[in-house]
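Report on the structure given below.
The complex is shown incomplete by one protein chain, all other protein chains being positioned as in the whole.
Naming follows writing order (A, B and C), and every chain is counted from residue 1.
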Amino acid sequence: MAQSFRHRLSEMLDPEMHRGPGLSALNRLVVAGILVLILLTVLDTEVRITAQHGGLMRGIELALFAMFAAEYLGRLWVAPLNPRVRGALAYALTPSALLDLVVLASFLLPYLGPEATVFRLLQLARILRLARLGRYSRAMRLLFDAVRSRGPELMLSALVAVSLMLGAATLLYLVERQVQPEAFGSIPRSLWWAVETLTTVGYGDVIPVTPLGRLLAALTALCGIGVIALPAGVLAGAFSDAIRQAREDAAHHKPHSP
Amino acid sequence: MAQSFRHRLSEMLDPEMHRGPGLSALNRLVVAGILVLILLTVLDTEVRITAQHGGLMRGIELALFAMFAAEYLGRLWVAPLNPRVRGALAYALTPSALLDLVVLASFLLPYLGPEATVFRLLQLARILRLARLGRYSRAMRLLFDAVRSRGPELMLSALVAVSLMLGAATLLYLVERQVQPEAFGSIPRSLWWAVETLTTVGYGDVIPVTPLGRLLAALTALCGIGVIALPAGVLAGAFSDAIRQAREDAAHHKPHSP
Amino acid sequence: MAQSFRHRLSEMLDPEMHRGPGLSALNRLVVAGILVLILLTVLDTEVRITAQHGGLMRGIELALFAMFAAEYLGRLWVAPLNPRVRGALAYALTPSALLDLVVLASFLLPYLGPEATVFRLLQLARILRLARLGRYSRAMRLLFDAVRSRGPELMLSALVAVSLMLGAATLLYLVERQVQPEAFGSIPRSLWWAVETLTTVGYGDVIPVTPLGRLLAALTALCGIGVIALPAGVLAGAFSDAIRQAREDAAHHKPHSP
Partner (left out) sequence: MAQSFRHRLSEMLDPEMHRGPGLSALNRLVVAGILVLILLTVLDTEVRITAQHGGLMRGIELALFAMFAAEYLGRLWVAPLNPRVRGALAYALTPSALLDLVVLASFLLPYLGPEATVFRLLQLARILRLARLGRYSRAMRLLFDAVRSRGPELMLSALVAVSLMLGAATLLYLVERQVQPEAFGSIPRSLWWAVETLTTVGYGDVIPVTPLGRLLAALTALCGIGVIALPAGVLAGAFSDAIRQAREDAAHHKPHSP
């Protein structure tokens, strides 16, 4: 009976104390609870749904609150067992514990208005936090390293994109401002068109009408291909490189291990 | 006269029994028949076409039914010749034989209403099944392996995309819900806008009108580039890696063969 | 005086007889003439432009006709000097010479109506033909080889895309056909929406209105990212591979040359 209930709970709640790969069953339940809460928070803003299923949704919300409150208290209780944490109070003041508290508080204040929904969506950060220690930790490091290692190239791609955007917006402003003052009467307005064209979103609410404006718009749309292809190419090269590097590292370390 | 007609039919119908590369002539005919049936099923829902060519289409349908029924019976007959299949009945209960039966049944029930068309489109799965054993098997494994080997990275890319989508939808909901209650009056409605912006589809039916909303929308559209570039980069790296790996494996195995 | 005018003309007109890298000055002039003719052909269909500059355009057209006629006769005259060509008549019957003749004929028949413009745009093929032998030959082979070497993978990507398209169109047809019979009343109509959504073009002329239809449409739009990312990734891997291969080949061949 060496392992008390507290120790077993610690292993189940604290991903750093968990033995074996992946997340513990309890933490998977927490992730599921978070997903349900996010879905609930999203649906809760739609009057058509709350009018019909309001009672059910309040019930689920209450159950989730009870679950998350128990989880919070449990984490406080088992925190001292983790050698890296100094005590329950020290744990309570870590950013992640404070985030949990903010989320719990958002349950108690349903009358704060729709802005409070933002706090609940912060739950997504908790999923990422749990994922960091679970199966996705390697994938996360790979993604993060690849993006960071190409930071300057991506920044330059963004600079090129912004310069193109400013240039296109200014030219269209000069060409179309007399004909369509509402849409192209200033560079900020023109920028709205430039963004939706260069990103190839193309809502179609603002369209140049003069022949010269259309010629410039067509060139801008063609440049949009490069604006997407450049960062995609940079990232593709970075991932290809990161994967090879990881494999070579693995090959180097293998001979030393029995 | 060692090879009876049944053996020859088995070689022609069963891709696993086929000698030589690719699909047999008979199976190519089956693939062509499937493509014609799919085209027919699609066109059959358009009143303007059935009003003019209804008779012709019924004729083609009947011919295809006869062909697929003969194929089904033929496959049942030759199934026992394949050492991996235990008998005609065992074959008839395999998922692929049951799928064939469902497709055949869909011919007999043209008055089931438009939902029955879905069953016919399941034919596409048959093409993939035949392709798996033919010339495309290697390409299929390469595609499948590359996607699966980067599963965690693609999942994380999707998680980032969904988080961005939820965040953008929530912010736009907060900013625009007073001005455009119909389009941004709840997060689910806002999500419709967020999806079409982040995927750069941009139908243009829902567009923010406030200056702050437009600024956020522009930032969302720019993030959309990353949402496309990230999985494209991950997949590009994975394919590049899979191709190199396949070549190295081939180079390793070559020395052993004369 | 060993080299007659005919020999010099042969070197200038026939890319295979040309000494030195790239295209000869005369062939560059031909390429410029082709580009001018294409621009002229495009502008010629716009009444607003022909009404103003009709005379000038007829003049340029006449000059281009004279130039291309002289080029055609010149090529006939010098063809026998190329050891690979058997004689002027044999040359006149090659596809490229016949194409030149078709283009020349299109000048003589300006009253054939707008369909004749298509023949003139065939000139683009002539540019590609000249480019094949010039500086771009290596780039062309690299592009072509990369696309062809990944043929099965690209075909499968296309098959996946078409299946997604058919599936999305069928589902939207089932969901929306009662509400919007004009836009989703048959699978062919639904396919118009599916194509513009999966390719992220998003004209916005056809949009689902039911909640279930919108949910399916959002999922379709998200799948559209994969439909773009998959072939982009396949091609990226193929190019990366082709470049490395070309370099390794170059490294292998170097030691043998002095």
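Heads up, the rule we're going with is that contacts are C-beta pairs under 8 Å (C-beta built on N, C-alpha and C of every residue); 3 or more make two chains touch, one makes a residue touch a chain.
What you see is a predicted model, and the numbers here were worked out from it, not measured in a lab.
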{"item": "Among the chains presented, those that the missing one touches", "value": "A, B, C"}
{"item": "Touching the absent chain when the full complex is considered, from A:Leu56, A:Ala70, A:Met155 or A:Leu212", "value": "A:Met155"}
{"item": "Hidden-chain contact residue, picked from the options A:Leu108, A:Leu222 or A:Ala251", "value": "A:Leu222"}
{"item": "Touch residues of chain A, complete complex, unshown partner", "value": "152-153, 155-157, 159, 163, 166-167, 170, 173-174, 177, 185-189, 191, 197, 200-204, 207, 214, 218, 221-222, 224-226, 228-230, 232-234, 236-238, 240-241"}
{"item": "Hidden partner interface residues of chain B, rising order", "value": "200-204, 232-233, 236, 240"}
{"item": "Residues of chain C in contact with the chain not shown", "value": "38, 41-43, 45-47, 49, 114-115, 117-118, 121, 124, 127-128, 131, 135-136, 138-140, 142-143, 146, 161, 191-192, 195-196, 199-205, 227-228, 231-244"}
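Just so it is clear, only the chains that are shown with their structure count from here on.
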{"item": "Residue-number overlap at the chain A/chain B interface, same or different (half cut)", "value": "different"}
{"item": "Option in A-C or A-B whose residue-number contact pairs overlap B-C by over half", "value": "A-B"}
{"item": "Chain occupying the most central position, where position means C-alpha average", "value": "B"}
{"item": "Turning angle required so that chain A lies on chain C, C-alpha fit (0 to 180°, nearest 5)", "value": "180"}
{"item": "Junction residues of chain C - those touching two or more other chains", "value": "200-204, 232-233, 236-237, 240"}
